[in-house]
Each structure stands twice: as C-alpha cells, then as structure tokens.
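Just passing along the structure, written as structure tokens.
What you see is the complex with one protein chain gone and the rest in place.
Presenting subunit A:
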Amino acid sequence: MYEGAVQDLIDELGRLPGVGPKSAQRIAFHLLSAESADVTRLVAALTRVQESVRFCVTCYNVAEAEQCRICRDPRRVDDVLCVVEEPKDVVAIERTREFRGRYHVLGGAISPIDGVGPDDLRVKELMTRLMNGAVTELIIATDPNLEGEATAAYLARLVGPMGLAVSRLASGLPVGGDLEYADEVTLGRAFEGRRRIDA
C-alpha cells in the first residue's frame, strides 16, 4: 500500500478492463515520472470524453452531438441497417468502406449466464426504428461467438414477421488468417458465408 493519492490512482486504474494490480502500479508510476504537459493532455482528454461524448439518440453509437456523424450524413442510405454489439464494431465495419447504410448499436449481446437478456439491450429501440418501413434489409453483425450467434437468432425470429430481408455477416475467420490454422468449428461458420436467415 502507498500513501493516499498514489494508492487512489492505482485503485482507479486497477478498475479499468484488462488492467491488473501490477499493471495499475506500473501505469501509476509512469504517470508520476512523466512530463507534466503529457499528464495534462491525458486529463483534458478524459474530461472532454466525460463532458462531450454521449450516445446517439438514433443509433446509440458514440456521438458528440444529439446524433452521431453517421446518422447525420445525408449520403448514407436509409434502407439497409446493420446491427452491431458495440460502438467499436461500427468503427471496424467503417474501416472496410464496404457499407453505406446506417447502424444500430445494441449495447452488448444476450448472455443468460451473465444475467443479460433482450430487455437489457436496445432491442425495443431497434423494433421502433424498423416500424416505419424505411428499412428493407437488416444485416446482423453481432460477434461470431456463442452470445453473438444467439443474439442474431433472437433478432431474426423477432423481426421475421415484419417481412425484411435479414442476413448474417460472414464472419469467424480473421481477415488474412491462414485457413490451415482455423479450427473446424470456426471454418464451418465461415463457409456458411453471409447467409439469409429465414425466420
């Protein structure tokens, strides 16, 4: 244990995801010995995030205004909607430059073992968005793991009666990964490709 302020910093850092007690201590002492200007910039970045970044009222992506940059962009098409788990997934798909539609960020995936059900995600909000009939194709781009697949199955069943085209993104294999290193289960998923889901 260290004196007050240093220990408080270590405790706060230790609460961040992926930071264990040892790393927290290392980061804390790095900050203590860093240039004062560097620390000031970090503090300013944290303050700005806390004060100005919020969730887009339409898609729940991170935004610096009422609506995010993508929802405000008039060049994007309104008839294709891509459902993702987290804002970082929006960033990943945007990087591919393949998608010109809009997004809906669920805020996670259904995980009963963690007590997370459909009501804990922005599923009702998604249904409300689909109600006006502007969206004709729904691409479900949840993670290629168990929770992501289950969430996709749940959503496909839910929107089935609305008569939309529903598809699941081809995923499972890392881009540029070697096929020979992929295990049979992952490979099986990828071979199925971006498939239409019939609910």
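One rule holds in what follows: a residue touches a chain if its C-beta (ideal position, glycine included) is under 8 Å from a C-beta of that chain, and two chains touch if they have at least 3 such contacts; residues count from 1.
Here, contacts and distances are computed from a predicted model.
One chain of the assembly is not displayed; among "Sarcosine oxidase subunit beta", "DNA repair protein RecO", "Acetolactate synthase" or "Fe-S cluster assembly protein SufD", its UniProt protein name is "DNA repair protein RecO". Among A:G4, A:P74 or A:G115, the one in contact with the hidden chain is A:G115.
From the options A:R100, A:K124 or A:R157, the residue with contact to the chain not on display is A:R157. Interface residues of subunit A with the unshown chain, by the touch rule above, are 18, 20, 110, 112-115, 117, 145-146, 149-150, 153-154, 157, 172, 174, 177-178, 181-186, 188-189.
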